[in-house]
Structure formats: structure tokens, C-alpha cells
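Every protein chain of the complex appears in place save one, which is left out.
Right, subunit A next:
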């Protein structure tokens, strides 16, 4: 017999062992991809979504809360029903719906839950709760949708929605996942980080059919979610709702600010919408409808609409002139209507009279004095230097760039510089006669209603402002609000120059805005008319009150309502009365505004 052969067989056995162990080494030790695939197989990461923070108004009234809604879930394999008719009666579904959804659920998976009835209300839930025990395979899953009990302040509060691909891309810390809800606009958007809380994570094991097999490693790696912080808005809900009522059926903006703090008391964009339509399952449908609406309810006018400031800008011109020493209270100019049109009033006028009468020729001449100071013998050069210095002073009033309130997409308006005119006319080819319309707030100049309200606050404060903001407290603590909202901005005009301006504004309303007068409350205000090349001019009014100790500064824009003395002044006046007194006595004026026939 061949003695080599047993040895050969032993070698074969050893080789077999080595081959198997080598391959096992390759997949078990050398390659860790199998471990990851195993985890993907059997370990499911379930996110525990935190409770989103609530939003209150400045008086503690709730503006946004989380409304629990209930979905009735079904596990087809466990589901049993003896009396279908009775089941349909209890759960208020049609037999067809039951059969249809059951079949669909069964088709999806017989062991994984599917939704049988969507969005059951709290009251319906209370009713069916006791019956659930009779039906195995049914259970209720609760989730919450944002709810706005007053249906007010839609554009201010904003909305939440599913995160977009872009936002996911920007989320470098990878907090969000596809399908997460985030604040997309308004306060919901700006205070997303505060409101959202911190997600928790649970790891659970599932078998090959997706059936839950309990927590992974007894929950060793699980983390609990942390509820979002509650946010107190500076909005005065009653004032806001009153303003919304007044602005119903009109287009425009109302912005009211507490001058001493920069807190926004009211921010109204009209027309608006019921914020509740942008919640829950109907979000996309309703969003499309709102987006297509000609009246543009999603357009947040107070911070996004830009208009020429019109006559109101004359006050800024006066203050810039006074501070630079080019004007003083006694500077007089004739109301020379060959320069620019004006209306009937005594002539010549001093600065006080010019503000009170809103005299156009006065500012045409005053602005020329501010711009052309003969620092250069070249009149083109001289105008350029003058304009740029003037622009610097004007921008200190919070004009020409975004104020930086706590909302996204704020527009900055524009205060033109020499560069703009160089671009349009060519360098050295424009002078004062090219730009004179800036003198009366027309021409290449744009402001937002928010900037105008802030201007009113500057006048009220005699030379400073706090960046307007919607936040009053986070988690009940006013110290938590961002630092920039607690920083005072000086506009670079000495306080004493404002005395005369305030007096003139107080006088002015008796002339141009008699409807704004309130008995026993001294209002300082200024009308304006924003020219509108597309149609009827926009009615503008800014004011603050009481003059001696201003509590509210306000700007009102009513589009296509003509001269500012009528619509805008009336609304501003009613808002001031409502805020300062808590109620409005002038019901006929209220009625006049509500009917809204200003033409």
C-alpha cells in the first residue's frame, strides 16, 4: 500500500482548515463593513422629537402652541373585528374606507403599523379611547402640529415646514434629517434653535420583518429629548389684532415700536392669512394657493416692501442740516414753486414752518445748501463730496441698509451714493439739479415700513434707537435676548435739535392730519405720500405719542390710498389710542377706516 496517501489526506485536512480560517479572518477581522451592515440590518435609530417651544405675546397670552393630534394605527396581523358595522359607528368611518385602508395596510406589511384614521381630534380621541381595548391590533400614535389660537400675526410668527435640501446642505453639524420640521420664516425661523429643543435618540432592535425586538443594549446609548424653550414676543396681541382688523381689506403695513426699547409692539402685513392653514397635512396645498394669490399674502410687507419715504424724509433733512450747522431754526427760504411744486401756505417759511407745512421748495434749497458747500470749485466734484457726506449722516438713522431685526429676508431700502449716479450718468456728469428730488424724499431713495417706524422712534427718543426686535424674553428671562437688541444706536444728532422738530411734528398733524388728533393725548406725527408710478399714491404716516414721554412710535403704510393724511393717519391714531388707553372711543373714525373709502 502507498504510505504517502494517509499523509496526503492529513495535509488536505490541514489545508481545508487553513483555507476556512483564512476566509473567516478576511470577513471577520480584516473587513469591518459586515459589522456596519449588521447594524443597518438589526438596529433602528428612532428619533425622539422634542416638544417645540411655545410663543407668548408681551402680556403672556399664548400665540403659538402644539396641538396634539392622534393617528389611529393598525397592525393588520393582530387586528380582529367581529362586528364591522359597530366598529364603523364607533370610529366614524365608512365601511368602504375601512376595507380600503385595511387592504392597503395589509399589502404594505402585515406586522408593521399603518395609519387607519388620520388626525383624530382631541374630543374624538377621548370618545374612542375606551373602545380601543376591544380591538387588538389598533393603537393610537400622537404627534403635534403647531396651532395659532388667535389666527393672528401670520407673517410675524412665520411657519414651520419640512426642511429643504438646501437647508440640509447648510446644516454642517448634521442636526437635521430629511423630513424634519424646521421654522422657515418669521419668529419660527429666526428662533428655530431656541424653539426646537434637542432631539433624543433611541436605539431599538428589529428582526427581519421589522418587528420591534426591544431596546438595543437595554437603552445604554439612548438619550432623552429636551423640550424647546418658550419664547415671549414683544408683540402686544390685542394691539396686533386691532391693527389687523383695521387693515382688513387693504394693502399695506403697520409697525409699532416701543421707542425706549426697540421692542416691536405690532407688525402687520396686509393682506394676511390664517397661520393655521400652514400646519399639518395641508401645508403644501395651502402654501401653493397662498403663493399664487395675487394679493401676495406671504409677502411680509413691513420688512420687504420698499417705498420712497416722501415728505417724512424732510424731518431727517432738517436734523442733518441742523447738526451740520448749515441750517438753524431761523433759516428761511421762500416757497419758490418754480423750483418744485408745493401747496398753499404762507411764504417765506423758517425751518419750523417748513416741517409743519411740508414745504417742498424750502427743502429743495436747504438740501442744495447741505450738498453744495463749495469745498471744491468743480461743481460736479462738490456735489459728489456733499452727497457722500450727507449719505453717511442719513444712514445713521437706520436707513439704507437692513436694521437687523430678528427676522429673515429683511430688505435694506436704499440711500443713493455717488457711485449710483456715476453708474447711471457717468462720473462728473451729474450735479445737484440731477439729484434734487432726494431733498423731499423722492427719487432714488427707498425705505421699508420698519425703517420708517424706527425713524419715528428716533424722533421720539431724540436721537437714538434700539434695533427693532420681536423678542422680549427667552424661557421667561429678558436677559437671554441677543446682545444686539440691547445696544443703543446714536444717530449723531444732538438731542436739543429734536426739540423744535418734535414741536413741529405735534403742530403738523393739526394741519395735514387732523383726523389723527386724539383728545388728551399729544401726538407728534408727519404725513407722507409715497409716489407710485403704477397707480394711486401710497398713504404714509409716522407718529409717536405721548409727545412728552413717548410710549409708542408707529409707521402706517396704506397702498393706493392717496394722501397720507387720510387713511394712514387715521389708522395710526386709532392704534395709538388703543395702545395707550386700551380702548378706542372714536368709533366713527374706526368705522371710517374699516369701510376704507379713502378716495
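Everything that follows uses one rule, which is that a contact is a pair of C-beta atoms (placed from the backbone, for glycine too) under 8 Å apart; a residue touches a chain by one contact, two chains touch by 3 or more; residues count from 1.
The working rule: contacts and distances are computed from a predicted model.
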Choices "Cell wall polymerase", "Spore germination protein KB", "Extracellular solute-binding protein" or "Monovalent cation/H(+) antiporter subunit G" - which one is the UniProt name of the chain not shown: "Cell wall polymerase"
Omitted-chain contact residue, chosen from A:133, A:173 or A:208: A:208
Touching residues (missing chain, whole complex) on subunit A: 1-2, 5-6, 8-10, 12-14, 16-17, 19-21, 23-25, 27-29, 31-35, 37-39, 41-43, 205-209, 213-214
